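Can you keep this structure in mind? I'll have questions shortly.
Apart from one protein chain that is not included, each protein chain of the complex appears where it belongs.
Take a look at subunit A:
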Amino acid sequence: MLFVAPALALIAAFLVFPALWTLYLGVLKYDLAGSNAAAPQFVGLGNYRDALTDPRFANSLLLTVAFVGLSAVLGQNVLGFLLAAVLRDAASWVRGVVNAVVLLAWILPGTVVVFLWQALLDRGGGTLNALLGTPGAAWTLDHPLATIVAFNIWRGTAFSMLLYSAALGAVPRSQLETARTYGAGPLRTLRDVVLPHIRGHVLTNTLLITLWTFNDFAPYMLTGGGPDHRSETLPVYVYRTSIEGGALGYGSAISLIMLIVNLAIALFYLRLLRRRSA
């Protein structure tokens, strides 16, 4: 007990206290400025009622679900798996180059990546417009959701690729070859041999990238949540209401709702994982 005390103290100070503080703030009408900053008013579950009836919150939740589903669950997962599967049989130098490029996107700081993407998507002199021959196309304004989805796939695929590379290496070669000698094609082999072997990896990976993407704030740096709230995912919404809008109590309440959604997602995947071992 004595030896874990420092760790427990740190956890209490930086994890438990903020969580409880958020819980406390969530039941207050507490603003960044004005009379409610000096003397916060107790409103009970008022903030939660407001959030759940706010169309802007509903829009944000829906956008987040679309963002997570398209960019993480589908995009990063499928692309990461395909890259890992294709690279498995590729020449070693191809594997090296692709690994390096994909990993680079993963290890670069978010702000740097966003800056690169702004250069890519820029309306005036952007690389994408030059490549496609569409001068003046405003990607972040016309397709804000598609932009952040593509951005997040580009940025996060490396993790799935690495995880699936390791998982595929654990599928016994003799089982793949048995399926082949009996005439099973690639898709059937994938379904009958590969996926059952890596099911646990798929679930773990999907859980991790779902949570990361759900809480990802990088889209804000690319689109600022706009235009017209069309790329305002929940983390962005929290930032805009509580920091830009000054409604700290309301923002805390939404944060807590996010936490509950995260927990629900984690529990759902963990249940699926447990069912496998049963």
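Observations
By our rule, a residue touches a chain if its C-beta (ideal position, glycine included) is under 8 Å from a C-beta of that chain, and two chains touch if they have at least 3 such contacts; residues count from 1.
To be clear about the criterion, contacts and distances are computed from a predicted model.
Its record in UniProt calls the unshown chain "Sugar ABC transporter ATP-binding protein", which is the match among "Zinc-finger domain-containing protein", "Two-component system, chemotaxis family, response regulator CheY", "Sugar ABC transporter ATP-binding protein" or "Putative tricarboxylic transport membrane protein". From the set A:142, A:177, A:228 or A:244, the residue in touch with the chain omitted from the display is A:177, counting the whole complex. Although one chain is not drawn, its touching partners on subunit A can still be listed: residues 172, 174-175, 177-185, 188, 192-193, 196-197.
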